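Please find one structure pasted underneath; my questions will follow.
Shown here: the complex without one of its protein chains, the others still in place.
Letters A, B and C mark the chains as written, and numbering starts fresh at 1 in each.
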Amino acid sequence: MNSPSRPTTAGGSPPRTRVAVLGTGRMGSAIARRLAGTGLELVLWDRTRSRAEGVGVGTVAETPAAAVAGVEVVITSLTGPEALRGTFLGPSGALATASGQSFIEMSTVGPDVLEELRPLVTRTGSTFVDAPVIGAPPAVLQGAELVIAGGERIDVERVRFVLERLGELRHVGPFGSGSRLKLVANSFLGTLVLIAAELETAGADAGLDRGTTFDVLTRMVPSLAMRRAGYLEDRHTPALFAVRDLRKDLDLALGVFHRVDAHVPITALVREWVDEAAAKDPDLDISSVIRRYSGSSGGGMRREGALLGRVR
Amino acid sequence: MNSPSRPTTAGGSPPRTRVAVLGTGRMGSAIARRLAGTGLELVLWDRTRSRAEGVGVGTVAETPAAAVAGVEVVITSLTGPEALRGTFLGPSGALATASGQSFIEMSTVGPDVLEELRPLVTRTGSTFVDAPVIGAPPAVLQGAELVIAGGERIDVERVRFVLERLGELRHVGPFGSGSRLKLVANSFLGTLVLIAAELETAGADAGLDRGTTFDVLTRMVPSLAMRRAGYLEDRHTPALFAVRDLRKDLDLALGVFHRVDAHVPITALVREWVDEAAAKDPDLDISSVIRRYSGSSGGGMRREGALLGRVR
Amino acid sequence: MNSPSRPTTAGGSPPRTRVAVLGTGRMGSAIARRLAGTGLELVLWDRTRSRAEGVGVGTVAETPAAAVAGVEVVITSLTGPEALRGTFLGPSGALATASGQSFIEMSTVGPDVLEELRPLVTRTGSTFVDAPVIGAPPAVLQGAELVIAGGERIDVERVRFVLERLGELRHVGPFGSGSRLKLVANSFLGTLVLIAAELETAGADAGLDRGTTFDVLTRMVPSLAMRRAGYLEDRHTPALFAVRDLRKDLDLALGVFHRVDAHVPITALVREWVDEAAAKDPDLDISSVIRRYSGSSGGGMRREGALLGRVR
Partner (left out) sequence: MNSPSRPTTAGGSPPRTRVAVLGTGRMGSAIARRLAGTGLELVLWDRTRSRAEGVGVGTVAETPAAAVAGVEVVITSLTGPEALRGTFLGPSGALATASGQSFIEMSTVGPDVLEELRPLVTRTGSTFVDAPVIGAPPAVLQGAELVIAGGERIDVERVRFVLERLGELRHVGPFGSGSRLKLVANSFLGTLVLIAAELETAGADAGLDRGTTFDVLTRMVPSLAMRRAGYLEDRHTPALFAVRDLRKDLDLALGVFHRVDAHVPITALVREWVDEAAAKDPDLDISSVIRRYSGSSGGGMRREGALLGRVR
């Protein structure tokens, strides 16, 4: 590896690998904390500097270019294709100082922007893999998740020692495969969350206790449990996954699916529903899709009692 | 309890409770074996006598009436409302000899037929609860599942010692609640299975490895694992849950939901898809819905290679 | 024809055919007025007597039985299966005095109740055809519509002289065919009205003038024109066709389609939408489904200006 300005240590003990994390939102900051906790040296950057400082690990750089200059590994965790382009390109962008780094894209940005940026990354002598995490930020902190990496085998192996700190690492195919698979996973998650809301509400309309129904659905999809307050108490903050972001992911997924003529009617319909929720309260957690049902049938959560009476 | 002809034992040790199981299909036979294995005395009946004999536990009765005559507890596990009516009514039906038994309905028959039969059951001095199992028959054999019971609390408590042998018992509400909640659960299951098929196929169309995609989806819905051969090898027998039965359950569920004006667009759409699959191969496992996608997009499983080339 | 108590006229001119119209809602009263206007003698009955009196033609009977007693032809125009049963059965029902009449069912009640009542009708020596009208009540007043009749050819011919006064008569198949075809037609109408609302709203969101869009859609579906006030001014009264009735028809249609395993995904989805509209304002005209869209996208009609600015 052509490591730029790798620090040497006096006593001969090997220097710690330095990792830049560009983008310190929910997922980026969880990644940074986990990597710092497992002994790596961190450099953080975020468009909102105070957010990077708030993470409380490593040092904070002024620009992506500055963050990349002194590290061996660069992880990006951003909100979408535009943010990724903005972070890589331009005079203070990550690629301005890149030279032989290992880039790891961990956002859900879709395969198009990856293909677009890839030649620009490799031109700097750097490698590029896309390796999103399957799982929620809290689990990343324990290294308990699955990391799905796309790219050349050799490039994936080169960053194995980093990615394995975040969870089980799985090489899932050529470059872009991680991103595509992540879109499939998030489409699945979106549908699970929406249909659970539909059925919990329909069950309540039919006189069933919401909590009991939720417990039964959670037996089948254990990860629903982390959204209990959303489903039962209409509390959708803080957002583990904002409905705005789910909509973005569904749009990216449908773009990928439609391009290869895949037939995805349920996903397309789910996207329309999520869009409605996103139009109203984009920053709430995706559990807020339940409001779409509660409101629509003329009451939902609020008129449970009345309905119960009506069923009997 | 007004136990008709309860056998007394010579040495004074308490007689074993006798349970009739009416209907010995996949679920009924699993229930019978589990109850026999935990020390109860079984009387079986099935419309197809050889099927009851094949279970290999207890004795086999000629008619529902004969089966009910000498037992304290009667469990029904049948294919639908018509079968339930046929088993309860008529001169050789279960109610012909009923007198003070505890009836437990464990099929997925929907609440309407239950309401219809209930006064006829109570008129015999018997009690009636609806208590379907959430889970697949194999798990019932280990007593590892959840039993969701609807009915008067006293009636549910009266059969607790039987139902707890089959799994965790939960009293979920008034009579009919078990049946309604089971319809909610099966609607959820049907959607999970269908959307997993849609997304696995769309992912394959987009160049992803089917096995890898399946693994990721299974992380989110662990119970998909038991359908691995269906999703990856197009093998849909033996059916754990026949697509014909899922369609029946979705129709019952939509009937319940529509009556209370619940808004269930995704469920309604899923029903249409499942119906298509059921029209072709009704006896296959519900994993066979994947054929709907594979065929539709002009190849699916078969043209994976071609598509892969196209994506890159 | 076994005409009970047909009146003779003094001068020997042939007596006018007497027709009972049972149910004088929007359609029933239009039928009665048209038939009276073309020279038939009318006897009216409605559950709400004042409504029958308000029609202003013929005489008003106390009960269906009384209305039927002195006529040759009986037309029913009611709100659904229950109303039809209530009108035919019981001591003061139409069948109590029926003897050799020609019964014509012109409601949208679905084929099931027709099959149920048919043997009871023929037992009285009467004939029975189902002959709904395709078209709106106002057109019936000019005899400008299409009447689709199901039944034995001879039975249909026997009432031709009555039905042709209401519009073009077409014998569409065996008994029940008129009712089934009417359900198909109303399902089509419901979809047209809903998708027009969806597209007009989406067009407005994209900056198009609502009136212009409506004109273009109306070129393709001329009958939309009668709902101009609904689409453009949010005025949905008086209801030409109440959303509650459309929902009922869609439920009947889906019942018919599902029984024969027809695959009807769009219809099933449309039903869910209409149901939502019906839950809120059941008595408004079906054009009110547009509120579903306007509300959902966060404004619709109200924020047109803002959106326009946003697009360009």
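Keep this in mind: a contact is a pair of C-beta atoms (placed from the backbone, for glycine too) under 8 Å apart; a residue touches a chain by one contact, two chains touch by 3 or more.
Note that the coordinates shown come from a computational prediction; the quantities given were computed from them, not determined experimentally.
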For subunit C, residues in touch with the removed chain: 134, 146, 148, 170, 172-174, 177, 180-181, 184-185, 187-189, 191-192, 194-196, 198-203, 205-209, 212-213, 215-217, 219-223, 256-257, 259-267, 269-270, 273, 293, 296-298, 307, 310-312
Positions on subunit A where the hidden chain makes contact: 251, 258, 261, 263-265, 268-269, 271-273, 275-276, 278-279
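The definition used in the following text is that only the chains that are shown with their structure count from here on.
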Distance between the centres, which are taken as Cα means, of subunit B and subunit A, whole angstrom: 37
Between subunit C and subunit B, distance of the C-alpha-averaged centres to the nearest whole Å: 42
Computed distance of Cα centres, subunit C from subunit A, in Å: 53
Where subunit B touches two or more other chains, by residue: 261, 263-265, 269, 273
